[in-house]
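All protein chains of the complex are present and in place, except for one that has been dropped.
By written order: A, B, C, D and E. Residues from 1 in each chain.
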Amino acid sequence: MDLSELINVKEGWIDRRLFWDQGIYELELERLFARSWLFVGHESQIPKPGDFLTTYMGQDNVVVSRHKDGSVRVFLNSCVHRGNRICFADRGNTRSFVCNYHGWAYGTDGSLQGMHEDSHYEGWIDKSQWGLKNARVSSYKGLLFACFDSDAPSLDDFLGDYRWYLDIVLDQCDEGTEFIGGCVKNMFDANWKFGAENFAGDSLHVGWTHNSGTQSITYGKQVGEVMPVDPQSFHANANGHCWEGGLDGIGSIALLSSDRPCIMEYYQARREKMAKRLGELRAKRIFGSVISATVFPNFSFLPGIATMRAWLPKGPTRIELRAWTIINKDMPDDVREAVRDACMLSFAPAGLFEMDDGENWENATRSNEGVITRRGRLHYGLRNGTSRRDDPDLPGNISRPMYSDVNQLAFYQRWLDFMTASSWADIPKSR
Amino acid sequence: MDLSELINVKEGWIDRRLFWDQGIYELELERLFARSWLFVGHESQIPKPGDFLTTYMGQDNVVVSRHKDGSVRVFLNSCVHRGNRICFADRGNTRSFVCNYHGWAYGTDGSLQGMHEDSHYEGWIDKSQWGLKNARVSSYKGLLFACFDSDAPSLDDFLGDYRWYLDIVLDQCDEGTEFIGGCVKNMFDANWKFGAENFAGDSLHVGWTHNSGTQSITYGKQVGEVMPVDPQSFHANANGHCWEGGLDGIGSIALLSSDRPCIMEYYQARREKMAKRLGELRAKRIFGSVISATVFPNFSFLPGIATMRAWLPKGPTRIELRAWTIINKDMPDDVREAVRDACMLSFAPAGLFEMDDGENWENATRSNEGVITRRGRLHYGLRNGTSRRDDPDLPGNISRPMYSDVNQLAFYQRWLDFMTASSWADIPKSR
Amino acid sequence: MDLSELINVKEGWIDRRLFWDQGIYELELERLFARSWLFVGHESQIPKPGDFLTTYMGQDNVVVSRHKDGSVRVFLNSCVHRGNRICFADRGNTRSFVCNYHGWAYGTDGSLQGMHEDSHYEGWIDKSQWGLKNARVSSYKGLLFACFDSDAPSLDDFLGDYRWYLDIVLDQCDEGTEFIGGCVKNMFDANWKFGAENFAGDSLHVGWTHNSGTQSITYGKQVGEVMPVDPQSFHANANGHCWEGGLDGIGSIALLSSDRPCIMEYYQARREKMAKRLGELRAKRIFGSVISATVFPNFSFLPGIATMRAWLPKGPTRIELRAWTIINKDMPDDVREAVRDACMLSFAPAGLFEMDDGENWENATRSNEGVITRRGRLHYGLRNGTSRRDDPDLPGNISRPMYSDVNQLAFYQRWLDFMTASSWADIPKSR
Amino acid sequence: MNQKTLDEMALWYEVNQFYTREARLLDAEDYDAWLETMTEDVSYWMPTRENLFRRDEAALDEQRMNFYRESLTSLRVRTHRLKTGTAWSENPRTRYRHLITNVEVEAGDAPGTYRASSNFLIYRNRLERDESWMVGAREDVLLRVEDKLRLAKRTVLIDQNSLLSKNLNVYA
Amino acid sequence: MNQKTLDEMALWYEVNQFYTREARLLDAEDYDAWLETMTEDVSYWMPTRENLFRRDEAALDEQRMNFYRESLTSLRVRTHRLKTGTAWSENPRTRYRHLITNVEVEAGDAPGTYRASSNFLIYRNRLERDESWMVGAREDVLLRVEDKLRLAKRTVLIDQNSLLSKNLNVYA
Partner (left out) sequence: MNQKTLDEMALWYEVNQFYTREARLLDAEDYDAWLETMTEDVSYWMPTRENLFRRDEAALDEQRMNFYRESLTSLRVRTHRLKTGTAWSENPRTRYRHLITNVEVEAGDAPGTYRASSNFLIYRNRLERDESWMVGAREDVLLRVEDKLRLAKRTVLIDQNSLLSKNLNVYA
């Protein structure tokens, strides 16, 4: 199939095959996940040498390890001898990774150190040639990203103008951020892009899908009261990375601090301090508003609500969602706990918001597969073509208000950039 | 693969790949289910405006709806916005169908009426262009069929001579027929064609597969006593639609009314009335005999036993069987209940007959997949080539007696007509 | 893909796709399992006319039957009428196999004998042309093998020099061998070749993977004590069939007879008698050592430990393991029981050795699938190229000591012979 | 503890054992003995479970389609099947297992009658690897006849819409 | 048999019935009645289950991420969702079933308190064929208030690392 016919940015529609076709999915693994910078964790999860965690880049399981030299290493979690996984723990601390099958031992940098009965291997293997493949690793203010493509630009170039938005969450104070310990994982039958596009720009679903969750958490408020319709609200995107939300500076914090006032107090008390780092606009008007964001391709977060999550692909119609809670290191214990529990109350498998999203995405994925159904297009035309690059206040491509498909189309345009390129050379560095 | 080599009507054999090959299955969805008139329900299931039910055409879920103008509409159950299913109930009554994800609302005719926050969409969508795709709908004496192919002939032409046989069930009295409320569904691991071909002509399996069921229901009778070998019994088919059975006019009613004499009384008392509409042959000799029938491609029924069922394809080796009970509107309550329960006693997941069929079809489906096994042909040669079109009494292609593969081959010939045609233009209108 | 690029015997590496690729798997069914002699049972399992068992050749289910003339017949377990399985029992005794669907009856040689209502078939079928496809059957000293390829060489030629090794297990006494009644089956998610290659030559994993099992069974011994490093230990292979082990003549028997001394007594008392048949080397130095062996492609065994097993393929990443216990017919009852229970203690789903293998193979299979991971090679280079054909004592290709990948590479070389050949004509008869 | 609790507990225990024995009979295909545990006028009903919008929900309706709606007579007819010796698809036999939990019982409307409820998990396994799992609940009316409990009425709620099994060669 | 055993058995029976009733309330979405069975200061916690090397194992830590860590207040907020009438994804309703087994109970530290444990299997089925299976255990502290048992503290151990369900619209 001709991929460029699957997406029509100009006319504002998308082909339904994107959400279930096996061939498209396998190409995504090759051309998108194998080339892109992907979120793998937060520095705070592996502070000490020997600390490690395991996660996925595309469908490849990797170890994210703090090497003894203090550097972070990311390498394939698959022995070069017969392929067995070499680390089965979610996290921990170790001096080396020893394979269960024949005892091949790898260092915290993935290098092959030796093996059981290694005397027999003398002269039969050049260990330096048989370590575990390392990915490039880079940190953006605590967030760890890795990439298996040596032709990819630097993480900074990959993020481009989007860093201005990331800073709103990552750079609120000198101490910086950390993750609450642990991770909430669950699996469901949806295409990974439904999660990514939803966080990229889908402000419209909030008022409808999440009406019940909003009412429950706010003791009866309608979404419109938490997230008022604001002509200044906006969609912003850069290099396919998306941010959408308002400017009231309060909506999501109000949601989070319902029944937990200490959260509101914490943030309000820090506004000025924040403003010194981020300026008035970001510290007082953007941060705190109801906002959702996706770092291309599959890492999303909600500033204010404090959830960060990766949509790990497990096949064309299967996702593993892994979610973390991010907090400022300077948060007092009561606020940490309040943020953690309020975050779980809204965005987790039992979260009052998340429950409704998953059901929608599963059924959209399944329905799009119908043989007649797949012949029809999906409408992505709202405010299509209205974004401008020259906004006086906001970097990136901007469109107002936030009720639009602008970011979603930018996301799929970037998807098309990757899917139709034979290598990074063909991918526009900046969008 | 060359499809025409899969079926040899002349020599009377069929290739085993028909029953499990993924490629053949996907082509069936495109060339057979997407082109054919398919059973979607009975008018009695949605009598009032706003009444609806959901079912499948091929693997496409559709809403069958009674529009406010009284017409029946059949449309895709998948939102044009992101593809979510718009109706999750089996049946009900509604004024509109509102999507859970962003609140797009569709009328009972599938037209797009509006959406949550629709002010934002002003100027960005032409609602008239974005309704849910409607299928053509046509009723044959209460039975609703739908078709997604605009080139397909009318339902009447599609059924052709077969209507003469359908009338035996559908046209017994002025009041006409209705379905007992509800539907029995179950899923199993067989190819859908095994169900269809079995009801199309497989009188031979009854005496063997269903010996235990027959003995149990009749307190010890052998099948031969219920369904005597009759040289006048016949296979009839027209346009791939099949009917096979006897002429004793009593076998299936006897089976149904064992322990429930009111059923026998009801039918015997109505024979004359029936004869006025259908003539002696159909009313007294055909109706009531042990008969099975399949409307091409996947709708089957048993006149007398009162079961009607669709073999919904769920993959090359998976079926969802949906079964209903059809009765005459003029049936007194005690007879309705007796027919319903007797029907469930024989043909339902717990039915004494159906249980044995499912097991056979699952194991035939599974066994045919073997790599050596698939190289061998299946024998469909019994009385092959003996059917004649010029029977003085019976319309369609007739072969006697009913112990033969004639209908099964006619079914697969029709299957081949569809599978090898690039469009309806290449499909013989009449067979 | 070019299959010859998947395996590099010269450089000693293998492509990870071998262990999960669907296309490779389907080709294995066509080119390897459909052509090869495959283990189907032991004569002792079907001693009397009418005795039968069912098993798989590749993914084809077959009946292994003792025909009334005393010969062993192996034929497809799939009716030629609609394809239903004709025998659902694991084993038993019967005069014929009657299909559940329409009562077609087959003899104990697979010939079509008749059917329910067969009078109707008179003139419509030539029964002699519609029997169940028989495979070639041959026995090697009690072990039954079957083959569906008429071009394949005889079983003797297929086994070639390897028979010298088989005799060590099969030819210890006049009475010969038999299987303990029954079979232990279990399914897991691994590629079948991991089991086959492991038994073909993987002595290195024993000391690491099976450390805990060895310690438990031997009350604290390390593997090194049970299986001392011996420069004379060897890898032997012929035509892809592999044998690897030591020469101490005692290791595996010691393991088996821990807590069950009668086993040790039985074997030691028979050494001289064995030597008369097999010679000193095989009877006293080879037999009893820790040894593992694989008959190409998917039949493995452990001399001494008495387990024999087939790795039945169920898809590229699924195995059904079927295991039996082989004993000498002259064993007294207490020894039989001791061997059976000691064998289950080590090699069965609950076996202290087998448990660890399965976990390794599942995770190797799964990990190799990663999109980046699959680009890396697996190391099979230990002692690669050291085997010689001219050993004074041992037939076949010999390499010493047993810590090497020599047999594994011979196994994959043979695999490549089959996979790249268009017919048996292109397959080297001897390797 | 007082006599009331004691009697209550004894009744619960009696019902619990009634169900345990019943499960054992069913797993052994001992249908004659199973029918013995019922009253002559027993009603055994397993309705289908429809997906309805909450606003359309109504009480389960005996007039609609069902998996079972049986009398002792029809249960005799059904269970006779295995006695014919020609139920080919039941040979080799299925491995059945009824796990019964969450037993509750209270006095019924008439003296000597009890309303009892229980949850079940039914596992079936046959041939090499055919599996079927069913979960649901039972609402029963039990009757004490000559000091023995008998099943007078049962409604089986199977927690599936489309039955996810090839057949129902089993009772809950 | 002696009084001690008898009292022990009566207590076990009481707890068993407490859990059976609780399961019935949960399966019926009767969350108000469910919350009635709890103390005002109830703590309800379902931690995630991490895969750790045995040497790294430690007690479950309330500071880490969880599926549930609730007070009566937050449970009221959560269970209010179905009352809004706009929880679209809960319409049609889910078929829930809690199977409770392996009940054990012993006296707690304070008088009138009990430590009780139980295992559960929760089956959910909705729409045409969506299924979810969850198995695990519960460690509870029960309190006797005015002769009635109430749930004071619950730790739910769900035996999954990555939750193999699309959501948790259910309580254990």
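The definition used in the following text is that a residue touches a chain if its C-beta (ideal position, glycine included) is under 8 Å from a C-beta of that chain, and two chains touch if they have at least 3 such contacts.
Everything quoted here is computed from the prediction, not taken from an experiment.
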Chains shown that the absent chain touches, full complex: A, C, D, E
Absent-chain contact - pick from C:Glu43, C:Asp171, C:Glu337 or C:Asp391: C:Glu337
Contact with the hidden chain (one of C:Leu27, C:Leu281, C:Leu352 or C:Leu416): C:Leu352
Residues of chain E in contact with the chain not shown: 1, 5-6, 9, 12, 49, 51-54, 57, 99, 101-104, 117, 119, 121, 135-137, 159-162, 164
Chain A residues that touch the omitted chain in the full complex: 88-89, 100, 185, 187
Absent chain, residues of chain D that touch it: 6-7, 9-10, 13, 17, 20-21, 23-24, 27, 91-93, 95-101, 121, 123, 125-129, 131
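As a working rule, only the chains that are shown with their structure count from here on.
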Labels of chains that are neighbours to chain C and to chain D: B
Comparison of A-C and A-E by number of C-beta pairs in contact, larger one: A-E
Numbering shared by both copies at the chain B-chain A contact, with half separating same from different: different
Far-end chain from chain D, centres as C-alpha averages: A
Inter-centroid spacing, chain E versus chain B (mean Cα positions, whole Å): 46
Gap in Å, rounded to a whole number, between the CA centres of chain E and chain A: 32
Per-residue overlap in chain C, given as positions that touch at least 2 other chains: 88, 100
Shared-contact residues (touching 2 or more other chains) in chain E: 88-89, 91-92, 127-129
